[in-house]
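The following block contains the structure, expressed as structure tokens.
Omission of a single protein chain aside, the complex is shown with its protein chains in their original locations.
Letters are used for the chains, namely A and B, taken in the order the chains are written, and counting of residues starts over at 1 for each.
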Amino acid sequence: MSIDGATTPDVRAEMLKGAQSLATPAPPSNARGITSDLSVDEALLLHAAGWEPLDLVCGVAVVSVPVGVWNWGRGAISLASDAHDAAVDQAARQLRGECSKVHGHGVVGVRVEVAVRTHHIDVELVGTAVRPMDGKDPRGADAAQAMPFVSDLSARDFTLLQRAGWIPVGLAFGASFVYAPRRTAGAAMKQTTQNVELTNYTQAMYSARESAMEKMQRSALQVGGQGVVEVKVTEGPMSFARHAVGFTAWGTAVRLMADAHQFVRPEVVLPLDDAVVTFEAESLRGGGGGRRR
Amino acid sequence: MRGEPGSGAGATTGGGAASDLPEAAVRRLESTAFSSGLTVPDFAACLDMGLQPVALVQGFCVMQWGWYGPGSGYMRGMSPYSGGEQTPGAYSEIYRCPHGYVSNEHRMWGQNLEQPWVEGAWAQGYGAAYSRMLEEAGTHGAHGVIGVVDRVSNVADTGTTEFHFLGTAVTVEGGPPPAGGVPWSTYLAGQRLTKSIEAGFMPVAVVAALASVRVWAYCMTEYYMEGTMGWGVPGEPRLVEQVSKAHMAVRQLARKHVRQQLAGDELHGATIDVVTRELSQGDEVVDCTLRGNRVRRFKDFDQVVLPRPTVRLA
Partner (left out) sequence: MTEQTAQSEPQPPQSATGGGAHDLPKDAAHRLEELEHGLFTSDLSVNEFLLVKEAGFHPLGFVMGSSIYHIGIQTRKWGESQELAKLTEAMYTARELAMNRMEEEAEELGADGVVGVRLDVNYYEWGNDSAEFIAFGTAVKAEDGTSYRNALGKPFTSDLSGQDFWTLMQTGHVPQALVMGTCVFHIAHRKLTQALGSMGQNVELPNFTQALYEARELAMTRMQDEAGRLNASGIVGVRLEEKSHQWGSHTIEFLALGTAVTKTSGEVTLPKPTTIISLDN
């Protein structure tokens, strides 16, 4: 999406004006300069939607994992999930605290970094605190005071959703960790030449995934969400304990604030760039895949 | 492009009178053809804005870490009792052990300590490289430097850090020379710079700061981070308060240092990088670098209309 319509009449004139503004030393200012990690496009879109960025905010938490948790056992590793949830909760709380300090109504564009190590789980959240320029929060006056929303939606997606009548209410997060089940030696031998489903394994992995998703759903309900968008799922064995597998699912919980969903009615365009041609060839060879964002 | 950054490494010759630019730089800048680090679309956007590229400029500096190098008492993990002076105004937080006397190895006392000497040294190196780049631009009569690329890297195991800046010096057609004779600068170039100007933001400078916090772990932190059993360590997950606080503090400090350089202007396109070095026994050092473009509003926002959403048929 490019910035709409007519380019400002004369960019040269603007540049000249800008340069001249620097030539005269600025009057001393008591303004608390804002810091933001938004790109210019995003800042402009936010303004078009009637919101403004306030400050770059962070939340970090390090939670210890009890000893021996990763030694091979059976079933779910609930202590690890608890540690993970505690870390995310605490980091989100810090983030909201920083947001409130600058009088923000919420944080957008949150970058989520989770590191699971042998003895501790670290969570870092970084985003930009924003507030509506006219002070009117679509969630209602009380909600705005109580709890700033946290969302990993980019400022651009935030603006789009707003226009459609939806607002983010919080980060929905869930994680589960599980041990790979063991096969007895006898069963292992018998299965060598057969193509067969390993039901123990399937059940264990499938359950663990579903459990992470379920926790994510529950956390969405807790912040009053009606839905979760942009769910991302990560999975994989722990680098320090390859018999333990972790699944996380997170996304942004949203709520419909308008009476009904506002349809966007997109316009269809056909770009004439040559870049289009290479995209098609690649998708046939399996390079582009079916998803396009 | 120029050769390896190491070739110009901090070696300053008698060269020009008051400046400390390497002699090769002076020669290169005296030639009349311009080179620039701009791509073709960026170059087109420049001309559109009335900016004329005049030269590719760079600045370079190598700093030695007296405190960090191998063999320094600092890196051997000496306790703060004997080394770290308490700088007034710097962040510091003390943690005391909840147990009674346990043993001689038991760490009864811990501290989170901001390291202003590290921060100052970094600022000095960064600042020196940056001002050398601006100086090169100034010798060509440039008004500003766009498309700045900055790189900070540690030369492995030698306890030194290189700071390297590269940018394209430009003049504004019909524009006044910059205040104080120091060219303005920005990371942006091309279309993104155009949009920033159209939105009413004039770049002033590239701004960055490092905050560094040292964690001297006390007993509880050590147990949590190292996974030691026993002695009142619970069998459930616990927030490691000392380390979490240190991480929060380092990010807050970086923002505070940058804000001091803004003088009321705004910071756009900020990026935060955090490096954690885990030492033994739960100790660690956390360094946070915050960089961005310092910009000044020179006009109010035009009414921006929300763009039309489109679906591409491709």
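Keep this in mind: a contact is a pair of C-beta atoms (placed from the backbone, for glycine too) under 8 Å apart; a residue touches a chain by one contact, two chains touch by 3 or more.
Since we're looking at a predicted model, the values are computed, not measured.
Undergrad: Which candidate, A:Gly33, A:Gly170, A:Gly225 or A:Gly246, sits in contact with the chain we can't see?
TA: If we include the chain that is not displayed, A:Gly225 is the one touching it.
Undergrad: Looking beyond the chains shown, say which of A:Leu16, A:Leu160 or A:Ala175 touches the absent one.
TA: A:Leu160
Undergrad: Which candidate, A:Ala83, A:Val150 or A:Val245, sits in contact with the chain we can't see?
TA: Going through A:Ala83, A:Val150 or A:Val245 one by one, A:Val245 is the residue touching the chain not shown.
Undergrad: Determine and list the chain B residues touching the chain excluded from the picture.
TA: Counting over the whole complex, chain B touches the hidden chain at residues 39, 41, 191, 309, 311-313.
Undergrad: State which residues belonging to chain A touch the missing partner chain.
TA: Looking at chain A, the ones touching the missing chain are residues 2, 153, 157, 160-161, 164, 180, 191-199, 201-203, 205-207, 209-211, 213-214, 216-218, 220-221, 225-233, 235-237, 242-243, 245, 251, 261, 263-273, 283-286, 289-293.
Basically, only the chains that are shown with their structure count from here on.
Undergrad: Between chain A and chain B, what is the separation of their C-alpha centroids in Å?
TA: 26
Undergrad: Taking the complex as given, what residues does chain A use to touch chain B?
TA: The contact residues of chain A facing chain B are 1-5, 7-8, 11-12, 14-26, 28-41, 43-45, 47-49, 55-56, 58-68, 79, 82-83, 86-87, 90, 94, 118-121, 124, 126, 159-160, 163, 264-271, 276, 279-280.
Undergrad: For chain B, which residues are in contact with chain A within the complex?
TA: 48-51, 143-144, 172-180, 184, 188, 192, 194-202, 204, 224-229, 233-240, 243-244, 247-248, 251-252, 255, 258-259, 262-272, 274, 290, 292, 296, 298-299, 301-302, 304-314
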